[in-house]
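Shown here: the complex without one of its protein chains, the others still in place.
Our next item is subunit A:
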Amino acid sequence: MENEDIEIKLVLKAIQLKHGYDFSNYATASMKRRLKKNLEEAGLKTMSEMIPLIIYDKEFFNLFLHNLSVNVTEMFRDPPFFLSIRRQVIPYLKTYPFIKIWAAGSSTGEEVYSLAILLKEEGISEKCIIYATDFNENVLEIARKGIYPAQDIRKHTTNYQQAGGKESFVSYYHADYNSVIFDNSLKNNIVFANHNLVTDGVFGEMNIIICRNVLIYFNKKLQDQVLYLFNESLRINGFLCLGSRETLDFSPNASLYIPVNKNLKIYQKKKSNLSTGSRSI
């Protein structure tokens, strides 16, 4: 093993022992890039010099953790995905009396408000509950507020329209000079909660799980572990939605699902795995 790779393992171990975040099974190449960037910004030479700072310097660690996380998101990101949810998934769910949705790794919340808008327009808000989870308390806090930079609204409006939006997008927010705040009523059926996909477990039986652009940060082993968690959390005939460049194909669970939309990575669970036994709805 190269020296730097040894050091990286030690850095990640220090984070875990001191602060409880387990990054050991995150995808290596992009993690290494982020660590190197931190190193440069801190003006240090070797990865191991960060270890004492991680342990003793609270300020350093907070910034460091912030730099390690990747939270980019937008409203109606990949509009065809939301269009497909509208057309292929919602009609199926409309027959249900109660619908539980889990948006895992929902970052600053844009994805969740997009969903809330979509459910409202499809007339099923009242019977839905969305669990919006992330392990990063800072982004959860932004998500709870639902306030976003005004400069993004143009892109969001275009996305909304391409995603099959039925109203005028401005009807969902109030704008001032620098920011827009989304309508409070959209929050009625959203529960924001801290949940770490690596260490926390099942908390309910979902009809839809949406986890986009989170699994790319995990290595194959952790991906499989998280997909297992999702499988445990998903009802039969429930839907699993991944990011557009992620796939279920390489997972041992793949055979339990059929693709509803292969390109947009929307899958429906058709079989329970053996350990959970089959359960009817």
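One rule holds for everything that comes next: a contact is a pair of C-beta atoms (placed from the backbone, for glycine too) under 8 Å apart; a residue touches a chain by one contact, two chains touch by 3 or more; residues count from 1.
Here, contacts and distances are computed from a predicted model.
Match the chain absent from this complex view to the correct UniProt protein name in "Branched-chain amino acid transport system ATP-binding protein", "Probable Ni/Fe-hydrogenase B-type cytochrome subunit", "protein-glutamate methylesterase" or "Xanthine dehydrogenase subunit D".
Matching the unshown chain against "Branched-chain amino acid transport system ATP-binding protein", "Probable Ni/Fe-hydrogenase B-type cytochrome subunit", "protein-glutamate methylesterase" or "Xanthine dehydrogenase subunit D" yields "protein-glutamate methylesterase".
Have a look at A:T28, A:N62 or A:Q151 and name the one touching the chain we're not showing.
Touching the chain that is not displayed is residue A:T28.
Touching the left-out chain: which of A:K94, A:K220 or A:K270?
A:K220
What subunit A residues would touch the chain not displayed?
On the side of subunit A, residues 27-30, 32-34, 70, 72, 213, 215-217, 219-220, 223, 243-247, 250 touch the unshown chain.
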